[in-house]
Structures are given as structure tokens and as C-alpha cells.
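Beneath this line is the structure, given in C-alpha cells, with notes to follow.
Only a portion of the chains appears, each positioned as in the full assembly.
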Amino acid sequence: MIKMSLTVQQHKIPQWKIEEVKELKEKIKQHKTVIIASLDGFPTDKLHEIRKKFRNVMEIKVSKNKLFERAAKESGIDVSKIEQYLTGTNAFIFSNKNPFEISLMLSKFKLKRYALPGDKADEEVVIPAGDTGIPAGPMISVFGKLKIPTRVQDGKIAITKDTVVAEPGQPIPPEIVPVLQKLGIMPVYVKLRLKVAYHDNLIIPGEQLELKLDEYKSQILESYKNALALGVEIAYPEPEILKITLGKAYRNAMALAGESGYITPESAQAVFSLALAKAYALAGAISGKVDLGIQVPT
Amino acid sequence: MEYIYASLLLHSAKKDITEDNLKNVLTAAGVNVDEVRVKAVVAALKEVNIDEVLKNAVAMPVAAAAPAQ
């Protein structure tokens, strides 16, 4: 008897953990998509902004990896495929949306933070003209070094002209970091890093979740061009394609007229343009050696 | 491209691009006329402003070609 109760004692799990696993299980059950996002290096106050912005689309819960793993296992998820992502501090996102859509939404939502020394700018950093409220003192030489024009006004430093101190992608001069904070300028973006999505029994690694829309656009363009080219090739009778086919036929006709020297009021331009182009090319080829008494456009 | 050249020929001759006209021209050129295609081409061309298309085609490089051999 005593032994048994000891065993129970050993496995006793705090009530809050039991509750949390239960809650996580509920959320897993209720949502088609579960995404594990890394909070390492992510300012926690920003999580609040994301929650607020997307509260109709997703739920975000910060929890311990062990608890999530247990909830996932008890929900029938093959944990072996996600345990590699259950390290560090994570947030768990629950949604019924396609995980790629979630990823797009999150990447389009620009969250900004103050710069830290060593950061690169994600957008142009401009020190605006106006009072800084900074007392005249050693900061004047910092501004001077960064070629920010200043003057002293009532004992405070005033910037006389909007000045760019970093272009996007450039490192932000560490000396200016405190000034940026003072002026309320947040030039660095923070993004929730999605590590993996679980959706409809599919495991989708984070790097795949990042949709390159430009690539899709260029593929659409290429496909369309291919379709038009193929359509033109078989003279597919559809207005969209016929327009191009007619143009091609017309240019063929002009080319043939030009090459055979067939003159009509319509083709004269093509015929003589071709002849002239050739004449000028030939003139150009010898213009260095012969004074032709003409000006050769080059 | 036969149907297209035939259509442009008619257009250039200021004739309507009708099924009959198209068939006549194609037949005269020894083309085995495909009725369905004729219908499709005539229908599609109704939606196209040929003069406009040709004008734009000219805005494009005037053709050319390798030197006649």
C-alpha cells in the first residue's frame, strides 16, 4: 500500500500542467493547422501585437515543449516527426487556415523594433530635422561624425536637415542607436520564425512555408507566354491569340516585301527601311576609311 | 497560318472575312478546307480589330531577314 502511494506520488503532475495539456489537446483537435514558431530572440511584447492583429484567424499559445509534445502524442500526432523542432522557446499557432496562408499573413505583417548595436536597417533610417531634446554635449560630436547637421538651440541639439544614416540592408551606426530610441524610430523588423507546420497529417518544414510570390508571378507569366506561343504556332482561333498571330503574319508579310523589294504604299516603309539599314551598315563599316560626304548614324 | 494569311488577304482586299470568302480563298490556294476551323477563325476575328492589330504590329520592328541567297 505504501509503495503504491509512493509511485503515485512520484508521477504526480501539477494540476496546471494537466490542465494545459488538456487545453492544448483541445486546440489541436479543433484546428487543422498547428504551427511551431520559434520565440528565441523574439521580443515577447510583439507576440501581443500579432495576437491582436490575427485574433480572428489564429490562436497563439506559448507553452512548454514537453507539454505540447504530450498533447500532440495524445492527439495521435506522430511526434517523432516534430520532436526535432521542440527545442528552445516556442509558440504554438492554431488555425483552420492553410499553413501557407498563415505564413504569408505573418510575413506581410511588419513588426518593428528598436535597433540594437550591430543591427542592420530593414528600412531607410532617417534622422528627421527638428529638436532632439538632447542636451548639447558629447552627442554633438557623434552627430558631427555621422555628418548630421545640427545646431544648438536653447541648450538642446536640433537637427537642421533630414539625414539618412542607414539605407535598407546597411548596418546602423551603433552611436546613433540611443538617439533612434529617443526619437521613437524602429528601423528593424521582427518576424516570427515558423519552424514547422502540421496540417492534415502533413509535416511542412518552415523553409517550405515561405512562398516566393515573385516566383509564382514569373511562372504564371512564363506559362502564359508559352500558351500564347503555342497558340500562335497552331494559329489557334481565339481572339487573344489571333491578335498576335495576325501581327506575326503581318510582320512576315512586311519582311517578305522588304526582302523581295516589293513596294506598295503599305510596304514602302518596310522595304526602304531595310534597304537603308543595309546601306547605313555598309557605310558605317567603311566610314572610318572613306569620306563618303554623308553623315552615318551610329 | 493559311487561315491567317487568307484572312489578311481578304482584309487587305477590303472584302469581308466571311466563311464563304475564306473558303473560296483557301480552296483556290489548294488548301483542304476544314469547315470547323473556318467557322472558328471567322468568329474569333469578329472580336478583333484587325486594323488596330496591324498598326501595333508595325510599331514593332519591321522585319527583315537574312540576305537572299
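We just call them A and B in the order they show up, numbering each chain from 1.
Here is the rule we go by: a residue touches a chain if its C-beta (ideal position, glycine included) is under 8 Å from a C-beta of that chain, and two chains touch if they have at least 3 such contacts.
The structure presented is a predicted model; accordingly, all values stated were derived computationally and were not measured.
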{"item": "Whole assembly, copy number of each distinct chain", "value": "A x1, B x6"}
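Assume only the chains that are shown with their structure count from here on.
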{"item": "Chain A and chain B: spacing of chain centres that average the CA atoms, whole Å", "value": "47"}
{"item": "Residue numbers on chain A that touch chain B, as the complex places them", "value": "235, 237-239, 242-243, 245-256, 258-260, 269-270, 273-274, 277"}
{"item": "In the complex, chain B residues that touch chain A", "value": "1, 3-5, 7-8, 37, 40-41, 43-45, 47-48, 50, 53-54, 56-58, 60-65, 68"}
